[in-house]
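Here's the structure, in structure tokens; my notes come after.
Shown here: the complex without one of its protein chains, the others still in place.
Moving on to chain A:
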Amino acid sequence: MHNPDSIISTRDLEIGFPARGRRRPSTTTVARHIDVSLHRGAVVCLLGPNGSGKSTLIRTLAGLHAPLSGAIHLSGEEIGRLSIREISRELSTVLTDRLTIGNLSVYELVAFGRLPYTGWFGSLDRKDEEKVAWAIESTGIESFVDRDVLHLSDGERQKVMIARALAQDTSAILLDEPTAHLDLPNRVAIIRLLRRLAHDTRKAVLLSTHELDLALKAADSLWLIDRQGRVVTGTPEDLVLDGTFEAVFAQDSFDFDRATGSFRLHEPSKGPICLHGAAEGVFWTRRALERSGYRVSESDGTALRVKVQPTAEGFRWDISCEEEHYTCDSVRDLINKLGKLES
């Protein structure tokens, strides 16, 4: 039975590359047994290690790449039965392909999104123009619609490509690494824009990304591809709590800290320290201590203890080492002092 909220659903989908001559003598499977579905109004993040097949999956779902086996349904219809024009009215994409052209205004580029609807010559009618204007307004790119696309920053270009996908007026937008090459404010801006669009327009949004932190915070659900080509889906929090998330990204000297929802960069090599005190101060002090190689814990019973105390000017750090007590007034001081105590 077809669920009207489901835009894309797959059944036992296998993706990869068919055999091709001497260069690829046998079929290469990237991922198999994929059963996923993408719903209206939801933001889904597709995560996986490098080379796990995120792009291949997105391109296969978008109808740009043929599946090896299995079925893809687009709004209840088998995708193979739809014409490329029909697909283009249901799915729009933002790909990693670089734009290499200039001499094209932002408006003209966004207007290309209307190609699935225009006649043989591609002229825009009133409705097309309204859709383009709406796409431009929704993505907040009005201030530079007349600029040449060659002179856009990476963040601006990504917004313009999203506006083009919006103008295409589809039920789902598939984005391949839309936040790559962007700085943090731009990454956040793009994710917020996508969340707002999914919520306001009831579009389904699927994006692949390397930003695990951002994905955990922004996604309504996650699709994880592991190294063995399995795809696991679920709410981010469920996948973290049941250990799936950790398992997918597990690698030597790289582990996920469930308590903080982030990755540990540093392997502890020095003795345990008990850290407590003001929350904000503890958060940042913990980072500095971990960077220096200490194992930080909240429980008592360690030889070394640090207490972070708020003061009028900021914070103060009280160290107690067995019977001795010291006070430091900056994190740098604290690290230096601990270093001396150790030797």
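We take it that contacts are C-beta pairs under 8 Å (C-beta built on N, C-alpha and C of every residue); 3 or more make two chains touch, one makes a residue touch a chain; residues count from 1.
Rule of thumb we're sticking to: contacts and distances are computed from a predicted model.
Trainee: Pick from "DsbE family thiol:disulfide interchange protein", "Iron complex transport system permease protein", "Heme exporter protein B" or "Pyruvate dehydrogenase E1 component subunit beta" the UniProt protein name of the chain that isn't shown here.
Mentor: Answer from the UniProt record of the missing subunit chain: "Iron complex transport system permease protein".
Trainee: Have a look at A:Ser75, A:Thr118, A:Asn186 or A:Thr244 and name the one touching the chain we're not showing.
Mentor: With A:Ser75, A:Thr118, A:Asn186 or A:Thr244 as choices, the missing chain is touched by A:Thr118.
Trainee: Using the touch definition from the top, which of A:Ser26, A:Asn103, A:Thr311 or A:Ser343 touches the missing chain?
Mentor: A:Asn103
Trainee: Please identify which residue in A:Arg11, A:Arg24 or A:Arg85 touches the non-displayed chain.
Mentor: Hidden-chain contact among the options goes to A:Arg85.
Trainee: List the chain A residues touching the unshown chain?
Mentor: 59, 62-64, 83-89, 91-93, 95, 97, 99-105, 107-109, 112-113, 115-116, 118, 120-123, 129-134, 136-138, 145-146, 148, 150, 168, 200-201
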